[in-house]
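Some chains have been omitted; the remaining ones sit where they do in the full complex.
Which chain is which? They are A and B, in the order written, and residues in each are numbered from 1.
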């Protein structure tokens, strides 16, 4: 119901002055023309599910939030979740809808019956230590309706290790690549130089000494000499997965 | 011509041993199956035109490169170019193909007769000081075949100033938004929170004091609480424009 509707219904007497004012005032953010961009269902509309940062919350608190959110949503994720969090979550929702992505320490609750992959995302990691971050990205992209193709620990020093997987992903038709790398973070640059698929680089806090907490990787990706590479913050698999899904869903919008 | 072709033609005697070896060895990067990902036309294939960084090169050097590149390309850009660079470039190419984007200090040479916009990109800036960077992004995206809708100096403190332009861009069907901001760099976060269009944040070196050379803006965008926002380096309009174009071209691939 937009502003015009409110006005007309008010004029016709279908709603009173107080109600009209209330609709326009309290919910004013809903009434800006047809766009209805601002609204209380913002997250749902953007297609990004609610993601709870579990690490700093008790199992009870997490379970409470999950229960409340699921009353009007179908999907919710808990990142940095412990097995205790899992037990607590399982106590409030239908166990069949709950999945624990161990390497990402992420709980995925998904009440949808049928899931049609509406997007296609590829994820590569340079080392085995980068996998947790990659799995976080994967879980988020999947929850947003994407199929995710992964290839982990493909290195950068040995080109033949990542050429094959990369080609298969491109053949498979991924719309965007998430490339996760720590240390000097060179893999996203090299990958980006080889393809016209947009690349999201995720620096990880893998390394040591000067620049070893992800700063070298972040700097290197930002300084990249290869246009076509964009970056999220250190270890931020969630942001990479969400943006990759947004891009792919956008690209497939016209297809399906 | 891929490896199999070389082998067969060699077997049939159409090419000699030396030629076959040369094709496989010198140009080996071209022969990896059908992908032909590595090749000397890499830039052209990725759709990103050659972009020369003019600031550190003399007009003569720039003109030489432009002349040479244009022998087998149709588009070339010179960033951070002075009027002297423009004069030198005009002396080596057909004047009608040259355009000078003054606010971006960018020379665009485009020999294509017809240009069909194959993508659609939106660009917003927070302040008027961010416009040079935005224009750089625009020139690159346009050279890559995108139509670009812009709205500059829309601020962040006054929401009504950017709501209108933003809605128009979304209505117009942009596939990706480039949001340029200095100082605290909050605009990309706010925009990203309002839409499901992916957002590329470009921090600019506009500000002063602590964090004033773009660091506050970069950090803020990387710390964003809104998934869906990715970032390029400070003042890097070229990277933002190129990636935005890659995303939009990808999204329109199936359409056109």
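Note that in this section a contact is a pair of C-beta atoms (placed from the backbone, for glycine too) under 8 Å apart; a residue touches a chain by one contact, two chains touch by 3 or more.
Since this is a predicted model, take the numbers as computed values, not measurements.
*Asks:* How many copies of the chain make up the whole complex, given that 2 are shown?
*Replies:* 8
Simple rule for what comes next: only the chains that are shown with their structure count from here on.
*Asks:* Mind listing the subunit A positions that touch subunit B in their complex?
*Replies:* Per the stated touch rule, the residues are 32-33, 35, 37-38, 42, 45-48, 51, 140, 163, 167, 170-171, 175-176, 193-198, 200, 218, 222-224, 227-234, 236, 238-240, 242-243, 246-247, 249-255.
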